[in-house]
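Here it is: the structure, laid out below.
A protein chain is absent from this complex, but the other protein chains hold their places.
Right after this comes subunit A.
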Amino acid sequence: MIELILEAQCTACGECVTICPSNVFDGGPGGVPVLARQQDCQTCFLCELYCETDALFVHPDATATHDLTAIDVATGDYRRDSGWGSWAEDAQYRNEHWRMGDVFALARSRT
């Protein structure tokens, strides 16, 4: 479940408010969004991709909140590993989704 908005990193761009498929955030350009409907979060992690400054942290536990604070969390790994946004030019994080078929085939060949 969405756990934190790191105010120090948030540029108040409003992107998360727009793109969250569960309409969890309130607010908009000009202010740090608020978690208005935290319990509606579907734990899809996608807001993390769309936040260019890695100001969001989604906890993988979809069933509860965890009272974490900024010092407890490291953000940005999903966006980095996806080669998303500012990581797009980094060859280290090239999209290798195409390997999926080969991995399934490998698994089948072992059983």
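The criterion applied here is as follows: contacts are C-beta pairs under 8 Å (C-beta built on N, C-alpha and C of every residue); 3 or more make two chains touch, one makes a residue touch a chain; residues count from 1.
Going forward, contacts and distances are computed from a predicted model.
Chemist: The hidden chain: which UniProt name fits, "Branched-chain amino acid ABC transporter permease", "Cysteine desulfurase", "Quaternary amine transport ATP-binding protein" or "Oxidoreductase"?
Modeler: Going by UniProt, the chain not displayed is called "Oxidoreductase".
Chemist: List every residue of subunit A that touches the chain not included in the displayed model.
Modeler: That gives, for subunit A, the contact residues 17-23, 40, 42-46, 49-50, 58-64, 77-78, 81-82, 84, 88, 93-101, 103-104, 106-108, 110.
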